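Excluded from the complex is one protein chain; the other protein chains are retained at their positions.
Chain nomenclature is as follows: A, B and C, assigned in order of appearance, with residue numbering initiated at 1 for each chain independently.
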Amino acid sequence: MNPGPLSYFLVSAFGIGAVVSGWLVFRTDSMLRAAYWLMVSFVAVGAMLIVLDAQFLGLILILMMSGEMTIMAIFMILFMMNPAGLNPMTMVHQHRTSIIAGVGSFIVLAFVGVVAEFPDRPVPAGNATVALGEELLGRSMLVFESAGVALLAVMIGAIAIAAKQGRFGDAFDGSEEPSIDVETGDRS
Amino acid sequence: MTAFGILVQVTALLSGGAYVLVVADRLMSGTGSVRTALAYPVRRLSFLLLQPATTTERPDFEAWILGPALLMALAAVGAVAVPIAGPSAGGDIDAGLVLFGAAMLIVLVAVFIFGWGPNSVLPMIGGYRMAAMVLSVGIPFSLVVLTTAIPAESLSVGMIVEAQSSLWFVIVQPLGLPIYLVTAAAIAFWGPFDLPEGADLAGGVVAEASGLRLATWRFARAALMVTLSLMGQAVFLGGYLGPVLPGWLWTIVKTLVLLVLLALAGRTIARMRVQTFVWFGWVVLLPLALVDVFVSGWLAL
Amino acid sequence: MIDILLVVAAAIFGIGVYGALSQQSFVMIMMGLELMLNAALLVAITFWWASTGGNPAGQLLVIVILAVMAIEAAIGFALVTAVYRSRKADITEKLKKLRN
Partner (left out) sequence: MGLRARLAHLAKTGDVPVFVVVGGGYRSAVHRLRLVEGISIVASPRHASVLLIAGALTNDATGTVSHVHDQMAGPRVTVAWGHPEPSVIPVQTTVNGDVTEVATTIRRLFHDVLSGAVAPEQPLLPDVDAVEWRGVGPYGHGGAGMTGGTPYGRPLALRAPARDNLELDQLPVTVGPWFTGFPPGLALRISLQGDVAQAVEVAPTNLIQAGPAGLFTRALSEPTPIRDLEMARARHHIEWMADTLEIAGVDRLAVRADRIAGMISPGEVDPVERLVKAVRRSLLRLMTLRNVGVLPGEIDLAGLGPVVRATGVADDRRREEQAYRDLGFEPVTHSGGDAWARFSQRAAEAVQALDLAGRAGDTRAFGNGEVEAPDGLHRMGEPDPANRLVSILETVLIGSEWGDLVTTIQSLDIDMETVSVGTPAP
């Protein structure tokens, strides 16, 4: 299959959108904005999936992320130190190492992606969603079911970990205040 | 149909439906005559357009502006998935049902950022309440909508309507429509589930909004109700199928029936508490929706 | 086309790596991880689309990645809650000693 110019344009546009919004996640100081920039990044990738004929997966990704990112935002409001919204917050460490690691992994992966030759066997015309459905409930049923069971186990496990009364008794027994004073420690 | 044609069609449908909804809601509020109710939307809109926008102390302006715009866009995207006039009349998307579901769940984001935007406590609580509500009913909502795809063997709304030519899914899946209507009212934060805009929050997410911002938000919410009714009639009441009248007219009639039903429920039932609602979503609606899925799946085998 | 897609995926992955390493807040670290998974997802679909002749197992892989994302989020938040409950810590610096 030969993608038309429209596909090129859409993929490039959404691609730039996904990268820029992904970058903005770590550039904003608002917890709400960080969570929703991440969602925008996911939505852009979802749109790219739709352009690449994986309609169902793209939409499912968008559907999932809207809920998950709101939960993210609420957790950030819960656990970050100032819930009042747009308050200042620059909290980074080992900044230089991180930048090097990020740029390095980008260069390596992009290099591999551009240089390496991949077989040219495009998706045949037809309904990819139907094919996926038949795969899920046919040959790969075990994988699909395992994912379901894993999710169930995680649900139970997550509640057990987060609940006050844990497996080893009350979460407060044996706990101590952190020893490092983050207010004065300048380690970035 | 061209993209422009679809745009015109959706705009007309959403505006007309929103007008009917506002008039019906006004009529059921217990004050005023039919005459004033009919003129109410126009007069109200004129007033809001004259009202200057207010601001609060250090709001998140982008979020506050984006909220209403996003809500409106989501209503339109959801409406695009539904074929209006007939099988060949365009507007039919391969995985339309999933598109609709995704759009409706992002409503949460629109309401949350709209409540967050003004940097004020009552709207913020409104946004939190919306999160609690949608996370509780999101799963039953998606389940009952997607269950209609089982007998139709397709995720396209057009195919689902076609599959109802012998019998509407409201009869095949008796649990479907009631659960759908309840969850739809919650997603449009309407009726007994208008928690994010409750009187106990002095308007909640709209407590700080005025002028054009309020007008856009009100219109977007009414349009969202129209979209939800439109999808409800398509997947449960046979959409454009019907004798004598043309298909598009059937669509409109059935949409208005659901719309008025929701408006009536909104005015006659008291607002639910948040805690009760969360319990209701997880303990009542979710198991019922699962029963709906299992029974439909079993029947389809 | 495939070049564009892979470069985009690499860029998203790089940003994810940067975020996961540089952030102090647990929730922000999780955002970095999510971005990396986002890139993986895009790569999987790219190869499925371009190089597998439409083998549905490629789409299946994406479903598995989605499940992994959900699991990561659930376990991550549960651990954040548990750690916060016992140590009042919400950033990594407060957790230098993992044992009491």
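In the analysis below, a residue touches a chain if its C-beta (ideal position, glycine included) is under 8 Å from a C-beta of that chain, and two chains touch if they have at least 3 such contacts.
Owing to the predicted nature of the structure, the values given are computational and were not obtained by experimental measurement.
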Among B:3, B:244, B:270 or B:301, residue touching the chain not depicted: B:270
Could you tell which one of B:107, B:214, B:230 or B:258 touches the chain left off the display? B:214
Footprint of the hidden chain on chain B, which residues? 28-33, 36, 39-40, 42-44, 46-47, 49-54, 57-58, 121, 125, 128-129, 192, 194-195, 198-203, 206-211, 214, 267-276
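Simple rule for what comes next: only the chains that are shown with their structure count from here on.
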How many Å are there between the centre of chain B and the centre of chain C, using C-alpha atoms for each centre? 33
If we count contacts the way the header does, which residues on chain A are in touch with chain C in the complex? 3, 7-8, 11-12, 15-16, 18-19, 22-23, 25-26, 31, 34-35, 38, 41-42, 45, 48-49, 52-54, 56-57, 60-61, 64, 68, 71-72, 75-76, 79-81, 91-95, 97-99, 101-106, 108-110, 112-114, 118-124, 126, 128, 131-132, 134-136, 140, 143-144, 147, 150-151, 154-155, 157-159, 161-162, 164, 166, 171-172, 174-180, 182, 185, 187
For chain B, which residues are in contact with chain A within the complex? 58, 60, 63, 94-95, 98-99, 101-102, 105-106, 108-109, 112-113, 116, 119, 128, 131, 134-135, 138, 142, 155
Which residues of chain A touch chain B once you look at their complex with the stated criterion? 30, 32-33, 36, 39, 55-56, 59-60, 62-63, 66-67, 69-71, 73-74, 84-86, 127, 129
